[in-house]
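Here the complex is missing a single protein chain, while all its other protein chains stay put.
Right, subunit A next:
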Amino acid sequence: MSEHRVELTVNGARLAATTEARTSLGDFLRLKGGCTGVHLGCEHGVCGACTVIVDGAAVRSCLMLAVQAEGATVTTAEGLAAADGSLHPVQQAMRENHGLQCGFCTPGVVCTFAALVDRNERPDEAELVNAMSGHLCRCTGYQGIRKAAKALAEGTVGQSQQTGSAA
């Protein structure tokens, strides 16, 4: 029905486009922003794969309309690494701890952790693990994700290429 003009900041760049009111933020980011790292799984708020960071908070992009993100600052998995390609601590932690298999759930998990880490450099492990409950990993690789959370909480990311450091 109605077309709306939406303007927001995505991964540091301005994105302005017209869209139908019914378009989810997730679809908008993929179709108009080219952010195919935004993975839409269930599209009804259950799986968490579509999680992105909106104004500093992790949210499900399938449960927010693009029109509702007018003026917002959005970060997707594509926007986490530094310009020189060095990984965000969360990405590094996931890599070091085998936090992914197929990678479908990964961009969402990474955005959830990154929002917490960027707000408080050493978030509580319990807080990270609690936030993990908002994600389903179809590969069931939860132990690796948990280890990544632990490394982030303990500040041991990047200290070793070894995995499975002492508990």
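Quick notes
Definition applied: a residue touches a chain if its C-beta (ideal position, glycine included) is under 8 Å from a C-beta of that chain, and two chains touch if they have at least 3 such contacts; residues count from 1.
Here, contacts and distances are computed from a predicted model.
Comparing "Nitrite/sulfite reductase", "Neutral metalloproteinase", "FAD binding domain-containing protein" or "2Fe-2S ferredoxin" against the UniProt entry of the hidden chain yields the protein name "FAD binding domain-containing protein". Although one chain is not drawn, its touching partners on subunit A can still be listed: residues 1-2, 4, 20-22, 24, 27, 43-45, 48, 51, 54, 57-60, 62-65, 67-68, 112, 130-131, 133-134.
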